[in-house]
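And now, subunit A:
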Amino acid sequence: QDDTIKIGVLHSLSGTMAISETTLKDTVLMLVDEQNKKGGLLGKKLEAVVVDPASDWPLFAEKARELLEVNKVAAVFGCWTSVSRKSVLPVFEELNGMLFYPVQYEGEESSKNVFYTGAAPNQQAIPAVDYLMSEEGGSVKRFVLAGTDYVYPRTTNKILEQYLLDKGIPAEDIMINYTPFGHSDWQTIVSDIKAFGSAGKKTAVVSTINGDANVPFYKELGNQGIASSDIPVVAFSVGEEELSGIDTGPLVGHLAAWNYFMSAESPVNDEFIEKWQAFIGSEDRVTNDPMEATYIGFNMWVKAVEAAGTTDVDMVRDEMNGITYPNLTGGIAVMNTNHHLTKPVLIGEIQDDGQFQIVWSTPKGVIGDAWTDFLPESKNLVADWTAPISCGNFNITTGKCSGQNY
Partner candidate 1 sequence: MTGRATVITLGLILGAAVLVPVLNALPDGSPFKVPTYTVSLFGKYLCYALLALAVDLVWGYCGILSLGHGAFFALGGYAMGMYLMRQIGDRGVYGHPVLPDFMVFLNWKELPWYWYGFDNFAFAMLMVALVPGILAFAFGWFAFRSRVTGVYLSIITQAMTYALLLAFFRNDMGFGGNNGLTDFRDLLGFDLRSDGVRRGLFIASALALALGYIACRFVTTSRLGKVLIAVRDAESRSRFMGYRVEHYKVFVFTLSAVLAGIAGALYVPQVGIINPGEFAPINSIEIVIWVALGGRGYLFGAIFGALAVNIAKSYFTVAFPEIWLFFLGALFVLTTLFLPKGCAGLLSILKFPGLGTGMGFARKKEAGND
Partner candidate 2 sequence: MLSVDSIDLYYGAAQALRGVSLSAEPGHVTCVLGRNGVGKTSLLRAITGHQPIAKGTIAMDGASIDGMKPYDRARKGIAYVPQGREIFPLLSVRENLETGYACLSSKDRNVPDEVFELFPVLNDMLRRRGGDLSGGQQQQLAIGRAMVTRPKVLVLDEPTEGIQPSIIKDIGRAITFLRDKGDMAIILVEQYFDFAKELADKFIVLDRGEVVASGGQKELAETDVRRHLTV
Partner candidate 3 sequence: MAAGSLLYLDNVSVSFDGFRAINKLSMIIKPGEMRAIIGPNGAGKTTMMDIITGKTRPDEGDVIYQGKVDLTKHDEAAIANMGIGRKFQKPTVFESHSVYDNLLLALKQDRRVFPMLFRLPSKDEQTRIDELLALTRLGDLRETVAGSLSHGQKQWLEIGMLLAQDPQLLLIDEPAAGMTDAETEETAKLLKDIAQTHSVVVVEHDMDFIRSLGVRVTVLHEGSVLAEGSLDQVSANQRVVEVYLGR
């Protein structure tokens, strides 16, 4: 029994989020597989404990507790939606577990027990609009911020709105629009966008539309004949996997901002893709950004455990700070002391083969910012988990660090 190291996999395999999360479960299984082929970790085999929180947020907390208390896992890879993360957070802090969260999110958080390997807003949203406003991006002057009505889009759009205003975009040139989860009838909104875009200034849509709502949205765009050259749409939640469910013919040229695209040209990436398709047994399965985030997180953890020579959470955590690992796009990912990664930001254009063609990327990696500088309350906050601060939300003005959960 003691010759295995258990790690937890906490992704929904049923319910609304299964569409996105199942892939990440498989990714972890693949990585564990490989690690064991390489002889495991600290001379022990890795054993993945898979559970299904079923897209039910309280169930996430229950399962997290079970993984930590009953299965005594050394680390957990899981969660997609922010609400699921919020739900398990107290559990991880109470039981001093270690969670790797692989999805882009709204930021405004840094927990001692969580490593955020997905993008913070400044690693996705901000560069994306920078690109749109650039000469090359079509020097966009008018913005539609369309999102699903929940925290991630709300926050991201709040940040973007502030950012755009700071950049001198007049308020009347920013249209903000929210839709319910799984919204499927986009006729009105798309035609509004069309109208908004026909007012003389170059217009673009920044989409934080989540999950299932995207397919009908893009289909409607296609049907109402909004070509990317007229009104480009840049999305933060649409990756290769989402596209695999759409006929991308009409969408060529629309954009997405991520830290990874399957089309990235690098040997590690080719290798990763081959391994993945072999593991899943299908040439058609794609890779995407959260998978890379999982990949980085997993390997950083492995590296840290080897360095620490134990899976003891506190010791591994100390090793995690500043640890580096090659990402899949040919650069190096760094785990910063705020538990967010340094990653490059890429802009891709949708191709008719369902892939993204990288049309722009930041020259070097961007450091994930837990607390955005574009919201009054959070610009004074910094996260740093090394002494002397060792705090997730240190207020540089008051010099205080308000309530931590442990």
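In picking the candidates, the idea was that all candidates are chains of the complex that A comes from, given by their letters.
By our rule, contacts are C-beta pairs under 8 Å (C-beta built on N, C-alpha and C of every residue); 3 or more make two chains touch, one makes a residue touch a chain; residues count from 1.
Bear in mind that the values here come from a model prediction, so they are computed numbers and not experimental data.
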Out of the numbered options 1, 2 or 3, which touches subunit A in the complex? 1
What part of subunit A is in contact with candidate 1 in the complex they form? 13-14, 50-54, 56-59, 61-63, 65-66, 69-70, 81-83, 86-87, 89-91, 94, 108-109, 149-151, 154-155, 158, 178, 180-181, 375-378, 381, 392-393, 395, 398, 400, 402-403, 405
